[in-house]
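Complex shown without one protein chain; remaining protein chains in place.
Coming up: chain A.
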Amino acid sequence: MQIYLPIAEVSVNVFLLFGLGGLVGVLSGMFGVGGGFLITPLLFFMGIPPAVAVATGANQIVASSVSGVLAHLKRKTVDLRMGTVLLGGGLVGAALGVYVFNLLKQVGQVDLLVRLCYVVFLGIIGSLMFVESLRALRRSKKGGPPKRRHHGWVHGLPLKMRFRTSGLYISAIPPVMVGLSVGVLSAIMGVGGGFIMVPAMIYLLGMPTKVVVGTSLFQIIFVTAFTTMLHAVTNYTVDILLALVLLIGGVIGAQFGTAFGTRLKAEQLRILLASLVLLVCGKLALDLFLTPADLYELGVQ
């Protein structure tokens, strides 16, 4: 069954879209990533114009994140205080990112920069996570006690705050900085930034994995809602009909994802996410390096 999308101005298969939304929803609930890094390239592949894909992807992520956060709130695995601090940095970062994005648009080549951003960040984060969680998995198999986190420079900073849900007593500066840099990247790359946020929370802030997912989702809701509004007002590229089909699949998927996530061990969860990130990275890198089928392409109006 085909459906004509009023803003994208193309006709696509409803079931394909529904399945895509569902898949991303499962990932969202399991890993606390919005799935933007996956949904945006997949929408390109289906022939949706890039600008519409980016804007509508953000809208869809709002829905699946709300669904996921509610499930996590029930389980009390959302650090609202940490989420708010991250969000403060995130919104400032997003505004900054939009400014940078528009600067680059004037120079041209913004498309290439977005792709390079994807390859570099997905590559670095994916391989770091993969190696680390593999090591952690091996350690836990040997049965030795997990090493106590050592207190680094992060703990010497002023403005200390107590984050009870995460069991942390650290300065507010690192979370704000993490939020800020993720905000910038998410505005440029058109994603919620969960795939950067999750590892940053685990490795930089030392938050427990169980809390990370819910807190990341909480933060993503607001950043992507902000992005959606920005795109709707400035570029008119949010396609409600496309978002609706994607998010019906997405919200259902997110509920299943959350259920799966609680059954897996933290290390297994991280290895799975890392492999997924590396897979998408590899695909995007191939597109940059291999000779394209047609050297010419039509510019976006």
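Criterion: a contact is a pair of C-beta atoms (placed from the backbone, for glycine too) under 8 Å apart; a residue touches a chain by one contact, two chains touch by 3 or more; residues count from 1.
Everything that follows uses one rule, which is that contacts and distances are computed from a predicted model.
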Worksheet, complete the sentence: Given "Transmembrane protein", "Flavorubredoxin", "Periplasmic binding protein" or "Peptide/nickel transport system permease protein", the protein name in the UniProt record of the chain not shown would be "Transmembrane protein"
Response to the item:
Full-complex touch with the removed chain, picking from A:Thr40, A:Gln60 or A:Ser166, is A:Gln60
Worksheet entry | Absent chain, residues of chain A that touch it | 1-4, 6-7, 9-11, 47, 59-60, 62-68, 70-71, 74, 108-109, 111-112, 225, 228-229, 231-233, 236, 238, 240-241, 243-244, 247-248, 251-252, 254-255, 288-292, 294-299, 301
